[in-house]
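Please read the structure below before turning to the comments.
One protein chain is absent from this view; the other protein chains keep their places.
By letter and in written order, the chains are A and B; residue numbering begins at 1 in each of them.
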Amino acid sequence: MTPLVKTENLGIHFGGLKALNNVNFTLAPGELRCLIGPNGAGKTTFFRLLTGVHRPSVGTVQIAGASVVGSQTHEIAELGVGIKTQIPSLFENLSVRENIWLSARKRNTRRAADEITEEVLVRTELESVASTNVIKLAHGQWQTVELAVVMAGRPKLVLLDEPAAGMTGYEREKTARLIEEMNKDHAIIVVEHDMEFIKMIAKTITVFNRGEVLMEDTADSVLNNERVKEVYLGKQAGGVTL
Amino acid sequence: MDFYIVAGLEVISGVATLVLVAVGLAIVFGMMRVINLAHGEFLMLGAYTAITATNAGINIFVSMLVIAPIVVGLLGIVVERVIIRYLYGRLMDTMLATWGLSLLFIGVVTMVFGNTTSGISSPLGPVTIGSVSTSGYKFFIIAVTICVIVGLYILFKRTRFGLIARATMQNPDMAATLGVDPNRTYAATFGLGAALAGLAGGVIAPVTGIVPTIGVVFGAKAFITVIGGGGSVIIGTISASSVFGTINQVTSFVSTPVMGEVAMLLAAIILVRLLPTGITGRFFKGGI
Partner (left out) sequence: MTGKMNDIVSSGLAGSLALAAAFLMPLFFNDWELLQLMIYVILSMLALSLAFIWGFGGILSFGHAVFFGLGAYAYAIAAANFGETTLPLLLSIAVPSVFAVLFGYFMLYGRISDVYLGAITLSLTLVFEKFMNSTAGPQYVIGEARLGGANGIPSIPRLNVPGFPDWVLSTSDLFGLCVILLAGVYIGLKFLISSDFGRIIIAVRENEMRAELLGYDARKYKLITFVIGAAIAGLAGCLFANWGGFISPKVFALSQSIQIIIWVVFGGVGTLVGPILGCMLIQWFTTYLTTVNIINKDVVLGALLTAVVLLLPSGLIPTIQRLINKIRLPRNTTARIAVEKAESRP
């Protein structure tokens, strides 16, 4: 089976700084992968290379078999990639429903887009705020709207940068549930700091450190690995949110 | 040979004039991220101030080099306190508000001085180089420009005001914790930009017929020079002025002065499109 995402010898330099070096990464269709690592480890840079925000200095990036080096962001999105960026990015002065509809409309007729919108509103429990402008929502709800927007695009590959940031309790559990549900039909890459959250969803984890891949294994073995604890988890007792 | 000296002088004085016209706007944009579209009208007011003062019997050099910048600089501080300070962080709104201000100034000056050409005669006679004679005033403009650039360099690099100004522009909150009032720095910087426009207006008054709308084209030239130059105030202004000034003068030689200006504007359009962070955004990062 061809991998959905494949990078070879991927690297990017900003001036003299090697932000990312020799990353060979593959993601199979339908997989759920978490990327973790301390601040500045390169996971967000890696994410930006996948979404076309940065252009690699060396190496290749392929999504669904097509090279995306030098592609515009919208071209990558059109390959069937749904993206949630680290900084919340929504149409603030449009309603929740309109935000979702715009995502659904890209690949569907108007009628189908209307249907998908209503269905996603129900799945994400956003019906009660459907007509509210996004700017009036609480921070945690923004994140849910972003997930809903990604979901409505029916992507092959979902890229989520810190989907649980700023969430607590019920909202975090709901997000974890939504991601697991999405994973039934989509492959997902999640970049996340929140270790509690990682424990809820993770199957396979890739650990970044100093711009390189430190290790890649199942959630259990990564979270119990001594070196990972050293570079990342060592300083906190019991996996407190970073 | 003489021809080339005169032509070279023409190009250099054209570049120098452009530097003088644009540098005040460059300071305001570089330090405050504000584009003042009334910059050309500050220049126009400087020219009228110099003419009025000279006609009132004051020495022409004092009128041009002292009175014009002081009057316009003070006006600049008033404008900053009354209008600009409410619009920080809203670049487009600032441009619109100052564009309105420029119309206002044009209207007021038209009502006071009428829609006719005013002027003062050049205080310096012709200079002969070999067999060709040229205006000695060109040397004066070049000298004034060099003094302004050197003065600004010292001001920003070697004085307390310069340090405070650069610090405030980098990080207003941080500067405030050091006991610096950012409001005063902004007002002083905007006033300095206006004063330099006033100086430029004073200096060009003897070589150009002055009408109330003269600032429109000068303001536009300053705008594109600053945008073309990019983030670094002094290096940016000089490099963009060199490119645009040379294109303007050379095209004027081979065609007409109007075509010179058209060529310069077209060059600006292409440059800004190809280097959207300006010349210094690309080649000389981090200077002033």
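The criterion applied here is as follows: a residue touches a chain if its C-beta (ideal position, glycine included) is under 8 Å from a C-beta of that chain, and two chains touch if they have at least 3 such contacts.
This structure is a prediction, so every number in the text was calculated from the model and none was measured.
Participant: Looking at B:I5, B:V78 or B:L96, which makes contact with the chain not pictured?
Facilitator: Per the contact definition at the top, the residue touching the missing chain is B:L96.
Participant: One chain isn't shown here. Among A:T7, A:N21 or A:S103, which residue touches it?
Facilitator: Hidden-chain contact among the options goes to A:S103.
Participant: Of the residues A:I83, A:V96 or A:I205, which one touches the chain left out of the display?
Facilitator: Going through A:I83, A:V96 or A:I205 one by one, A:I83 is the residue touching the chain not shown.
Participant: Since one chain has been left out of the picture, which residues of subunit B touch it in the full complex?
Facilitator: Here the touching residues of subunit B are 35, 83, 86-87, 91-93, 95-108, 110-111, 216-217, 220, 223-224, 227-228, 256, 258-259, 261-262, 265-266, 268-269, 272-274, 276.
Participant: Even though one chain is hidden, which residues of subunit A still touch it in the full complex?
Facilitator: Subunit A touches the missing chain through residues 51, 72-74, 77-78, 83, 85, 89-94, 97-98, 101-103, 105-107, 110, 114, 132-133, 149, 153.
Definition applied: only the chains that are shown with their structure count from here on.
Participant: Could you state the distance in Å from the CA-based centre of subunit A to that of subunit B?
Facilitator: The mean C-alpha positions of subunit A and subunit B differ by 49 Å.
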